[in-house]
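Missing here: one protein chain of the complex. Every other protein chain is in place.
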Amino acid sequence: MAFISSGYDPKNPMKDRITDIGPKHYEQFLPPVIKKNFGKWLYHEILEPGILMHKAESGDEVYTIRVGTPRIMSVSTIREVCDIADKYCKGHVRWTTRNNLEFMVDSKDLVEPLKQDLTSRKHTGGSYKFPIGGTGACMTNIIHTQGWVHCHTAATDASGTVKSVMDDLFDEFQHMRLPAQLRVSMACCVNMCGAVHCSDIGFVGYHRKPPIIDHYHLDNLCEIPLAVAACPTAAIRPVKVDLPDGKKVNSVAVKNERCMFCGNCYTMCPAMPLSDGSGGDGLIIMVGGKVSNRISDPKFSKVVVAFIPNEPPRWPTLTKTIRQIIDAYSKDAHKYERLGEWAERIGWERFFEKTGLEFSWHLIDDFRDPAYNTWRQSTNFKF
Amino acid sequence: MAKHETPLLDELEKGPWPSFVSDIKREAASRAKNEKNVEFQIPAEVCEDLLGVVELSYHEGETHWKHGGIVGVFGYGGGVIGRYCDQPQQFPGVAHFHTMRVNQPSGLYYSTDFLRQLCDLWEFRGSGMTNMHGSTGDIVLLGTTTPQLEEVFHELTHKFETDLGGSGSNLRTPSCCLGMSRCEFACYDTQAICHEFTNVYQDFLHRPAFPYKFKFKFDGCPNCCVASIARSDLSFIGLWRDNIRIDQEAVKAYIGGEIPPNGGAHADRDWGKFDIQKEIIDLCPTKCMWMEGDTLKINDKECNHCMHCINAMPRALRIGEDRGCALLLGAKAPILDGAQMGTLIVPFIKVEPPYDPIHELIEKIFDFWMEEGKNRERVGETMKRFGLAKYLEIMDLKPDPRMIKEPRANPYIFWKEEEVPGGWDRKIEDYRSRHQM
Partner (left out) sequence: MDEAAARQAIIDGMQAKKGKSKFYFKDLNSMIPEMKTLQVKKLLGQMVNDQILEYWSSGSTTFYGLKGAGKQHSGEGEE
């Protein structure tokens, strides 16, 4: 493998350097029918799950077929996307903010062949490459983080848990039969990249053991002041430690009861790992959040399951619990009612009853000031 | 023959949802075959080793990645996330596995020409694996070695006219919904302002000077499809302030069942006949709608533009024509003091190039936060520490009852001396002339 230079000269990094140019302008990427009717759309219809029609003032129509993706995408698969877009969509394609792909055509005649084509493509293992769905009152594609594929503080895998949940609830992605849209999100640790904290259902990787301190290596690998400063709860302090071989080294100590298991120390100091495969790590489930202002204010998600063990490769307890929540919601909520609106209408005591989830002390907020506002200060509850 | 056995990951090839395992295997096979004789600049077996290390995590329940902070491209304080495998002998192909964040085009539309070139570049100089897209919105190129970072950056800037996105204590890559390009609800051109602001604030995007991250997100309407209200430090949410446009014929068609409600979003379940009273008028949060005969009436002055009626009857009801956006400050995820939604600081502002009034406000927000924000404090936390009233004063924004849910429930107002007639300087002699000791 011979090194091939792009023209960059490491000895003279500023030579011919181009910086601060931002992204390419979006206009050159718009399909012709989109460009022509920009800002002149009248209305839309969902013709069937995953297929949208937008009508413009000009009378033009654009048909969009939405397909789910697992966010991780190889260049081989992106090239296949390009082949399809070249064949049907005049060489244009877009992604949604929830990692769906959208193929747009300007003629209704192209919808059926494109649909057939997309549905016929499968991976060698049998899964769909381009499953159609994700519109209207359905479970949308799960947005998620990196997990064991790329993250150093992941308490669980992102892609694997999402794949397991999406497989189990695939019908809800392809059908519009829920009371309202159900936005599900996943984050692989409590730092929560992505908007898990405002999703109808969020599942979050969770560590439950404070970091292990590698006194043998810590002072060689880490700057102790940085490790101390990294801790959001000030649980880390510098100490001198006697090693068994009689050597005295600089290291740190962690006040375990203050640890919130965020992994920020491990980011700054690789001698403080916190992953634990022996039962410490797992997931929590949060529900009832939303970002839309529709009918009621946007809401945060609330923790309703304090712990679910890591069960790779298929996480059966996680998928079963999520299904349990969705089934209860689907059965009981009114049309247009989001999961959090439903829970608030029936009351959280009823939520736990209807979903069959166990309530325990872990679910009562005790974290800093806002906790008080989540306790009940009235007699307006149900038996 | 696969380099590593992956019995656990193989389980994730089953089932209908697109399998990421199958996709990584696909790339692994493509690299092993290398039909186009690409001179791979990082190990050909990178995808094999990625599967191997993930399989190991599936066995052990623990991640095998370490963070690295030094790597990046020269002169930029963000855009690259360093990753190293903690089993480099077993998985040499992913010993270095750094991520590059590439600034996405507004609205996430692409031409296949652009995508194919990007694929060629990333097959040649990286793992061939991507995220389309990362949570913030960037195109994420997943996994390359340190020497390739500058090479990829050079090619991106020289051949793709595309820059890296943000990470660290920078302005993060701004993102937007698809806006006016294909949505009838968009109250302003989200893509235009997103592109413009990404360019205007490039220096903040690449060279860190903030206490922590800062995100701009642009939502065209209160449906908030990019979740700006929950995850951006400055959230732009499109609004109109005049009247909802009504097509009474279409209202009748909805009532008559000729047009399915909500664009057909509930089609796969029998919810019964559409009932405008129950489904629209009774659900209106401000109760500002009613029927007079077969005519729908809206008292627009009382409308809080929640979007429900417009979402539910898109052919009958359309957003008004006096459009702009609201600005909300300070949303963030729970770490550390709890999650925050954006707080309304500007109820309405026109969104028109060159956006001068918005730039002026942003300048003030940045200046104050850079001076007063503590290390690793998001701007919303700074605002909280100072209090909304004080923050508005510093930003030269006029307090408005729209900015609160309710007035304070305690009387502990910190009056300013200049607000009280005569000030605070009083003479005890004067007091004693009226009161004995």
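Every chain is named by a letter (A and B) in the order it is written, and numbering of its residues begins at 1.
As a convention for this text, a contact is a pair of C-beta atoms (placed from the backbone, for glycine too) under 8 Å apart; a residue touches a chain by one contact, two chains touch by 3 or more.
Bear in mind the structure is a predicted one, so any value in this text is a computation, not a measurement.
K.L.:
Out of A:Leu118, A:Val252 or A:Met268, which is the one that touches the chain we can't see?
P.N.:
Spelled out, the listed residue whose C-beta touches the missing chain is A:Met268.
K.L.:
Pick from A:Ser58, A:Ser107, A:Asn220 or A:Thr374: which residue touches the chain that isn't shown?
P.N.:
Looking across A:Ser58, A:Ser107, A:Asn220 or A:Thr374, the contact with the absent chain belongs to A:Asn220.
K.L.:
Can you say which of B:Ala29, B:Val71 or B:Val200 touches the chain missing from this structure?
P.N.:
Checking each option in B:Ala29, B:Val71 or B:Val200, the one touching the absent chain turns out to be B:Val71.
K.L.:
Which listed residue (B:Asp270, B:Glu292, B:Asp356 or B:Glu371) would be found touching the missing chain in the intact complex?
P.N.:
B:Glu371
K.L.:
Since one chain has been left out of the picture, which residues of subunit A touch it in the full complex?
P.N.:
Output for subunit A: 14, 191, 220-226, 230, 264, 267-268, 270.
K.L.:
Go through subunit B and note every residue touching the omitted chain.
P.N.:
66-72, 74-78, 80-82, 84, 146, 167-170, 203, 207-213, 367, 370-371, 373-376
We take it that only the chains that are shown with their structure count from here on.
K.L.:
Subunit A to subunit B: how many Å between their CA centres?
P.N.:
Centre-to-centre distance between subunit A and subunit B: 13 Å.
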